[in-house]
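Dropping a structure here in structure tokens format, bear with me for questions.
One protein chain is absent from this view; the other protein chains keep their places.
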Amino acid sequence: MTDTQDRQRSGLGFVGQRVKRVEDERFLRGAGTYVADVQPDGVLHAAFLRSPYPHATINSINVNKASRLDGVAKVFTGAELNDVTNPFLPFFMLEGLYTPLYKCMSDDKVRHVGDVVALVVAESRYIAEDALELIDVDYTELPSIASIDDALTPGRVQLWDKANGNVLGDIDASYGNVDEIFAKADHVITRTLDCPRQTNQPMETRGTVVEVDPQTGHLDIHNTSQAPHMLKWATAALLVNEGGFKNLGKFVKNAERRSAFLGAAKSFVTTNKEKLKASDPAGQKSQFEKDKSMVKHQMRMASGLLAADDYPTVKAVDIGGAFGSKGPVTREDIAVAAAAKQLGRSVQWIEDRVENLQDGGQAREERFDVSIAVDADGTLRGMKVDAYLDQGAYPAFPISSAIIPQLWKLYMPGPYNFEAFELNTKVLATNKGRVVPYRGPWANETFMRERMLDIVAGELGMSPADLRAKNVMREGSMPDAFITGPSIDETMSVAKTLDRALEMIDFDQLEEDKAAAEARGHKLGLGIASYHEAAPGPPNFFSSAQPGSDMFLYEDGRAEVEADGSIKMYTSQSPHGQSHQTTYMQVAADELGVPMEDVEIVWGNTDRTQFSFLGTGGSRGGPLGAGVMRMTAREVRNQVVEVAADMLEAASGDIEIVDGNIHVAGVPAKGITYADVAAKVATDKRISSGAVFSEEMKYEGVGNGGWSVATHVAWVDIDLETGMVEIPRYLVVEDCGPIINPGVVDGQVRGGVAQGIGAVFYEKHHYDDNANLLSATYMDYLIPTAMEIPEIDIEHMETLTSGENDARGTGEGGMIGAPAALTNAVSDALGVEVHEQYLPPYRLLELAGVITPD
Amino acid sequence: MKNPPFTYHRPTTVDEALALLAEFGDDGKVLAGGQSLLPVMALRLGSPEHIIDIGSIDELATITVGDGVTIGAMVRHAEAEKSADIASQAPLIAAAMPYVGHRAIRSRGTVVGSIAHADGAAEMPAVCLATGATMSIASADGTREVAAADFFQGFFTTALEANELLTAVHFPAWSPTAGGSVVEIARRHGDYAMCGLACSIDVPNGTITEAALSFFSVAGQPIRVAEAEQALIGKPATESSFADAATVVAEHLDPTGDIHATANYRRQLATVLTRRGLAEAASRIGVPA
Partner (left out) sequence: MSSSSSSQSPASRSVSVDPDATLDVSVTINGDTHQLVIEPRRSLADVIREDVGLTGTHLGCEHGVCGACTVMVNGEPSRACLMLAVQADGADITTIEGLANDDGSMHPIQQAMHEAMSFQCAFCSPGFLMSTVALLRDNPSPSTDEIREELSGNLCRCTGYQSIVDGVETAVSLINSGGAA
């Protein structure tokens, strides 16, 4: 073990400590820089005209009156912006999946309430909104597809002309001998489980401020993006508005660009040789069969990118939460950038809450027809699932919700020893808002499986705890890999969390509490749910879902010591509440032997940080993001030590760095500093500023596991007169390995559980039977408050591995476990099977038999 | 979500305000605390051409005691909440206060504004209806008084004409032998109720002589269930009387359903709240329930 690990595990150093947040210094004083706080001189304000209809054709649009309004700089119709931009192309392709192409605006048809039809740019947002009211659009309403059932019904109106009906994806996966297992098992238990639509709802909406340099035309895009580099390249590609061949010629003539490109391409191919070879072209074929125009657009974008003189810079400083919703590049991002470019003026668009509820990101409306094969003694044998996913109107870019079945197929059997598993998923188009990743985007598989386990236990007359304990993967009999492919190591410690949780439940007390609740006219129940998530998962995780799909999943980072001795750590993460700045300072300071405040973390500016496809997402910031900080800091430290050893006339092995004092072991009084060493190198190399030591790295993580796991236990008390719910206790026993900062981890867990509580008892994004949005304001989309979220007890397990950097991610887990634990508790309380995730008070009383449905 | 343009008027006397209302009528809208009007405008669900801000009319910011209590149009919820006069003279207002939005809403919003806004899901209109409050209405043509029962006419609809201002609401003297309560069930703390009840019973000597059951969030306007009130008269203030009344409520109330509460659920809540509300009202006057 290295020194760092020793320090961490013995509680020395910063890592492992509850270090208070560095970010607070600006946030608590109101001095953060969120996107709406970026107000360049003379910036114009944008507002979108959005469709009031779920589905309609646009016959004509008249912007004359709006254009003449005082203070309006320009009203862009959809067609005008579409003329100067490329369509969003499918990036994520799968066999059996068609992803429709769409442009940044709608000019012939609208497909959901809130669909973007025109863009007003004006001196203020007030005036821009005034102008919206002066735009005349002549629509012809079409019938709409409002539900999973609508989308599955043949012969209904179609959202996308080139699709077969509204089933855009029909995706299969199968592991083990399913037919045989189901034929031989003692019981097959079949149910349908439903999950409602939710929306991420970060407290800060989306926003983009596109600054245009009047001299060069360069775009500085201040944006709420979780993935600034993706936004940069998507914007560059989608703003290409010239034909292919002209650009290709321009590229060929530009020797510098040509060699840069060829170098980058060669390096990419070399690095990803195996992955490229493994990748399956079936997805591309499926796409091309439906829409051949992709080639033309790809050519145009590629040649345009190659020929471009300049690419936008994306800057994300402080982001007010996202929970996945700010990962995708959105139509508004492109439309506003195109408008700014056309006008040569800086333009700001700050989404308002109504827009955010309409299309800021929605999630989780899914249905599962599931069968579980089980033996009479409770041995789980097989699982078969038909899943239906309501994608809404426009697929998210670059990764559509069709990624979710790819994750389901790996996760669905959970931490249990199923022998066979089969999944068919239908990805459906409906006239609703865009589905985006939402904190554990695949999480409904845990709800489905863990709810089913309770149902199976009920059918067999077993306790849900016993059924889980019997089937959970345990040390000693742990397989090397899941039947679905990904490998397993000691981090697959669900059994430990389950056993610990069961120890922490006082079942005798529970019976007493149930009786006491009954005496008050209430019902009390307890629910358990366990899960595992890849955070970051083993190296073969993504390739198990789709060979070659892990090509862009490196985490890049860079450590630098500058000529003046200052230390800068560059991350490609885009923090939005996860306290990266604090935790990365902890990690780097420990490696470098300096006080935390000596380390500056640089993020969010694409000119300064390295490319990252994902930015922040997928619970990777701890294991991979902090991992690359640690590894690069260590290398830079080694470089510094080499020089310092010379300066101190000692062997590098004898050098210690403590609190920034670089010295020979045992002689701290004769120490030098990073500034001294940097100055020496700067003088020797005649460098006056910038990096004198630098280390850059692509990092893929270590080990064969990388599993983050937990068991959740919920106690739910229901007033049988009113259906009102209290959660007297909520327990999370989690294992995310060695914790960098317990304060941060606890916050992530609790925040996730709170969203899970919201999902079950408060939050449903309601569309009516015609796909009109009913929960269109915060009066109707109910985010729980401090009165609804209880205290949440957390027990940490911290399984260590033989590798280092074995911290596992924990950002998503709270949300994954909570809906299952809560609905299981409700089922236990009421003594009825619960088949749905959303349980408002009226529904609880219906389930309890107190009232009948209307 | 930005307010549409309007001409802004800030009169300092009631007469000035009435003159403005006379001039602009349907095109004008009175702004008091703004906690209901401003969201409507920001959402551009309403775009009044003239906003008449009565916030600078000092004579409207008064709480007057005399045969009950009269609350002026600029008395904010937070002031009503703190007022000992209101607590003693109109205890149902005090009882309703903790349910009205959140503190930051109560520090701006006004009691009378909530009444004039006439949201069927809000507490204040139901309290008016339960207590038999009287609306003091002024226009350039003079003043008139309208009983609460005649004032609320449906979904956000009242007896107020476009040129009129609701200057004050008078709550009649509270009988010393009467107990009242406001109870409600909301999705989250501070939300509009899924169903609520403002109720009172007068029990001067062992039996109920007067009863009011005023439900909110069951229809476009608050609803009194006279049959259930009648069923209470002459009965002792006991759990069994209240349960009987609750049964009558269930028979006569015909609530609407929405995304938060089905009609059957609202009816269930109404019966539960009848029992709970009356029990709480009885306990306020120390009547054994």
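Per-chain numbering from 1; labels A and B assigned in written order.
By definition in this document, a residue touches a chain if its C-beta (ideal position, glycine included) is under 8 Å from a C-beta of that chain, and two chains touch if they have at least 3 such contacts.
All values reported here derive from a predicted model rather than from experimental measurement.
Trainee: If the hidden chain were put back, which of A:77, A:147 or A:201 would touch it?
Mentor: Of the listed residues, the one touching the omitted chain is A:201.
Trainee: Can you say which of A:119, A:754 or A:807 touches the chain missing from this structure?
Mentor: Checking each option in A:119, A:754 or A:807, the one touching the absent chain turns out to be A:754.
Trainee: Quickly run down the residues of subunit A that touch the omitted chain.
Mentor: On the subunit A side, contact with the omitted chain comes from 18, 20-21, 23-24, 27-32, 34, 36-37, 39, 70, 126, 201-205, 318-321, 323, 352-353, 576-579, 743-744, 746-748, 750-755, 777-779, 783, 785-787, 789, 791-792, 814.
Trainee: For subunit B, which residues reach the chain that was dropped from this view?
Mentor: So the residues of subunit B touching the missing chain come out as 1-13, 16, 31, 34-35, 38-39, 42-43, 51, 53, 55-58, 61-66, 74-75, 78-79, 83, 85, 101-105, 107-108, 188-190.
In the analysis below, only the chains that are shown with their structure count from here on.
Trainee: So what's the Cα centroid distance for subunit A and subunit B, whole Å?
Mentor: Those two chain centres are 45 Å apart.
Trainee: If you look only at subunit A, which of its residues touch subunit B in the complex?
Mentor: For subunit A paired with subunit B, touching residues are 124-126, 129-130, 133, 352-354, 721-724, 762, 764, 766, 774-775, 777, 779-780, 782, 784-785, 787-788, 840-842, 845, 850-854.
Trainee: Over in the complex, which subunit B residues touch subunit A? Could you list them?
Mentor: Touching subunit A from subunit B are residues 1-5, 43-44, 185, 187-192, 194, 257, 259-265, 267-269, 272.
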